[in-house]
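All protein chains but one are shown at their positions in the complex.
For reference, chains read A, B and C in written order, and residue numbers begin at 1 within each chain.
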Amino acid sequence: MIKAGIIGGAGYTAGELLRLLVNHPEVEITFVNSTSNAGNPIVNVHEGLIGDTDLVFTDQLPLDEIDVLFFCTAHGDTKKFMESHTLPTGLKVVDLSMDYRLAAPEHDFVYGLPELNKERIKSAKHIANPGCFATCIQLALLPLAKNQLLHENVMVNAITGSTGAGVKPGATSHFSWRNNNLSIYKPFAHQHVPEIKQSLRQLQCSFNSDIDFIPYRGDFARGILATLVVNCKANADSLYQMFNDYYAEDPFVHVTESNLDLKQVVNTNKCLIHIEKHEDKLLIVSCIDNLLKGASGQAVQNMNLLFGLDETTGLKLKPSAF
Amino acid sequence: MIKAGIIGGAGYTAGELLRLLVNHPEVEITFVNSTSNAGNPIVNVHEGLIGDTDLVFTDQLPLDEIDVLFFCTAHGDTKKFMESHTLPTGLKVVDLSMDYRLAAPEHDFVYGLPELNKERIKSAKHIANPGCFATCIQLALLPLAKNQLLHENVMVNAITGSTGAGVKPGATSHFSWRNNNLSIYKPFAHQHVPEIKQSLRQLQCSFNSDIDFIPYRGDFARGILATLVVNCKANADSLYQMFNDYYAEDPFVHVTESNLDLKQVVNTNKCLIHIEKHEDKLLIVSCIDNLLKGASGQAVQNMNLLFGLDETTGLKLKPSAF
Amino acid sequence: MIKAGIIGGAGYTAGELLRLLVNHPEVEITFVNSTSNAGNPIVNVHEGLIGDTDLVFTDQLPLDEIDVLFFCTAHGDTKKFMESHTLPTGLKVVDLSMDYRLAAPEHDFVYGLPELNKERIKSAKHIANPGCFATCIQLALLPLAKNQLLHENVMVNAITGSTGAGVKPGATSHFSWRNNNLSIYKPFAHQHVPEIKQSLRQLQCSFNSDIDFIPYRGDFARGILATLVVNCKANADSLYQMFNDYYAEDPFVHVTESNLDLKQVVNTNKCLIHIEKHEDKLLIVSCIDNLLKGASGQAVQNMNLLFGLDETTGLKLKPSAF
Partner (left out) sequence: MIKAGIIGGAGYTAGELLRLLVNHPEVEITFVNSTSNAGNPIVNVHEGLIGDTDLVFTDQLPLDEIDVLFFCTAHGDTKKFMESHTLPTGLKVVDLSMDYRLAAPEHDFVYGLPELNKERIKSAKHIANPGCFATCIQLALLPLAKNQLLHENVMVNAITGSTGAGVKPGATSHFSWRNNNLSIYKPFAHQHVPEIKQSLRQLQCSFNSDIDFIPYRGDFARGILATLVVNCKANADSLYQMFNDYYAEDPFVHVTESNLDLKQVVNTNKCLIHIEKHEDKLLIVSCIDNLLKGASGQAVQNMNLLFGLDETTGLKLKPSAF
């Protein structure tokens, strides 16, 4: 059994990670660290776990007792922790924050998008788990980059559920405001764009265009649906071939000729992709569950790869569908 | 023109009151007092008012310049204000808090349910505006009390929208939690029960039973739907007659033989009531918009009565319907 | 009083028109024609009207008794009606279908977008009321066309509420499916694009680019939020000036420097517009209520203009806000 510890256990990604790990056949949760909740049973904080676990939050950090450490910390806090602690040799790390997603000489974190870096992940020690929007958008573009087809700006509109903004309540997560509402935020300036560009350049080093990304706040809790438009000469048939070839060995990504809807992926670790040509314009629709393939599901997928398990272990989830 | 001032202008009931008063043909808003927002245009705080008003929040209280003062304050704060200020003679007050809803020798506030106290309101100076649940439940029961028919406990289940809980964000108003969710709170112990009993006893002094009230948090923003069950020997026809007679002069209350749904009243000042007999059990369904008939709409209705206007002035609202 | 008749009275736009007209101070509803509902009180079909009207659907068409006829018919049916009936001289028509939106020698309908054709509407006899998406998108672009600034393709993503798809139930309007869901439809092929292009060319005859429009089905009932991106050299200040100048005499369009959210316009006849420059890219956000400014509200606005009334008569609506 893989012994797992979690730091930052009170947030949404930690809750989702716990909901996955309590049913994972190869994992034992050793500790869930949360300073603010120390002593409190996790069922009191994380929806849906009554009857599934007796775990209690702790303020202890028995790092010697675990095989893998998940950081579900706020952005910036993983880095602070890593710089102030010496981790046991051999302890593997999956960081869900954005602290180490951009490659740099100062760190050895591998960008944990299995559909891009599967072999590197298998032999890595430290994984930087991708952002939710970044995952959804990259999976829509990687086959194009692989085929050196990205030569112009990519227009991206993507709508996220409220869980993307975290557990802390505020004006834009207030039910009275958000219910039946829509708005955009950080247009052309979202923090996930650099990691998207990094990945595209990994496959197509000539890529030098903009990702013009407008994020929307949706009035639902889970999921991201993105539409991308880019000029492209290739025809639909050859594009389907490229996408299917690219994802041939990836169990969670499916390319479909049917129109999509978001709930097809909700409560799953899947990414569904649909493509259409309209004259020279290529339209790509991509959907994920932001808490699963966009966060904790992908973290477990990375953990599976780190420990030599089948990628799908513990991730064959029943879609909620409704 | 009636000159109006508002204290506690940053909350939901103040916003709704402003949305009503900017279009009220007989009212001029003189000031909107909010310490926390002084200097801020009200359109920056209250949804839906862009283009409708240039008003700015003030920390001033020019009480001499107004004819009517609305308190949209937190419970307890109206009383503190009244006890620490001397109001100009002749200034009328409509208090949306619960501070003066229960009659007491120490104050002269009239309970502002027009369907119960219309004549007293017309000649009053100080009005205690009823609670939202209290309004919805009382309107379902007043004709029974008037006809001395309440002899047993009344079972009430009522579901409220999130705006009933106010603007302050918290765990149970977080969109991620409340969306598609349901829960109950304060069963058998809601603070509106005493004002309901007070009104019932005003019409049926023998009333001495329980109001067994279970409030639910609904996953919508506006509205209250209540179902009430009470034993009653009268038949359906005579009950419809009693209800229709009772509300014959009340423009906002309609009794219908059709089944109801909540959105029939959303964004209106109406209360719709449907009744059914099932053997000896009487089922009553009652719906209001909690921010209108349950708060700010009723406050304007009371203001209209205080100043001799037609009760419906400024309150013939287009239902949102969808 | 203006005497009004409605054909096709059972649909959503007819319901919204009725909710407006019952409170319009200058209108008397003479008949509401619906073959399928003849004899049925309209409160049995249209949500929110209990207590507001005793009108009954009719299968009669007393065209001699009215001053204005509203077509709330399915696309194609207005044309069939016009071609098979002789209307009384002097009878004015507002057609909410798409049958006459594109100018043609065979008809004399004026395209009823008051912010484009106000003077022509005032003296017209027949009005083709614009489409909902078309209204939202045009209002975002007209000031640019007026200033001859549209030289490249315009990327439009716009999300509509379910009422845009009408009352007939189907797979994509089933609550179980649509709740918390998102999807796109008719990308690059929506039927409103031609009327948008027609209006842009009216102001900028050189306009010869594409409107690349991706419509989304949103999981809310009312409203459209559109984001538009187009290359443009003008700076933000001069653009705000152009937009404010263009809409200086239009009471329902407001340009704001604040970020928008959809519910600011829900249950109003407003269009709110926000603009931002990001290097050479101009982002425009535009919001309307699809049933009001996008359909029945605009129909009433057109009627007001046809009969010499103030444009806002009967349209100063309380926003629902929540």
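The criterion applied here is as follows: contacts are C-beta pairs under 8 Å (C-beta built on N, C-alpha and C of every residue); 3 or more make two chains touch, one makes a residue touch a chain.
All values derive from a computational prediction rather than experimental measurement.
Chemist: Which of these, B:L87, B:L102, B:A234 or B:L283, touches the one chain of the complex that we don't see?
Modeler: B:L283
Chemist: Mind pulling the chain C residues that touch the left-out chain?
Modeler: 12, 47, 161-163, 167, 169-171, 173-180, 219-221
Chemist: For the chain that got dropped from the picture, name the residues of chain B it touches.
Modeler: That gives, for chain B, the contact residues 155, 157, 159, 176-177, 179-185, 187-189, 212, 214, 216, 218-223, 225, 227, 229, 259-263, 266, 276, 278, 281, 283, 285, 322.
Chemist: Even though one chain is hidden, which residues of chain A still touch it in the full complex?
Modeler: 12, 15-16, 19-20, 23, 44, 46-51, 161-163, 179-180, 221-222, 251-252, 254, 256, 258, 261, 263-268, 270, 272, 291, 316-322
As a convention for this text, only the chains that are shown with their structure count from here on.
Chemist: If you average the CA coordinates per chain, which chain's centre is most distant from that of chain A?
Modeler: B
Chemist: In whole angstrom, how far does the Cα centroid of chain A sit from the Cα centroid of chain C?
Modeler: Once rounded, the distance between the two centres reads 40 Å.
Chemist: In whole angstrom, how far does the Cα centroid of chain A sit from the Cα centroid of chain B?
Modeler: 46
Chemist: Between chain B and chain C, tell me the centre distance in angstrom, where each centre is the average of that chain's C-alpha atoms.
Modeler: It comes to 34 Å between the two C-alpha centres.
Chemist: Check each residue of chain A and list the ones that touch at least two other chains.
Modeler: Chain A, residues with two or more chain partners: 176-177, 179-180, 219-221.
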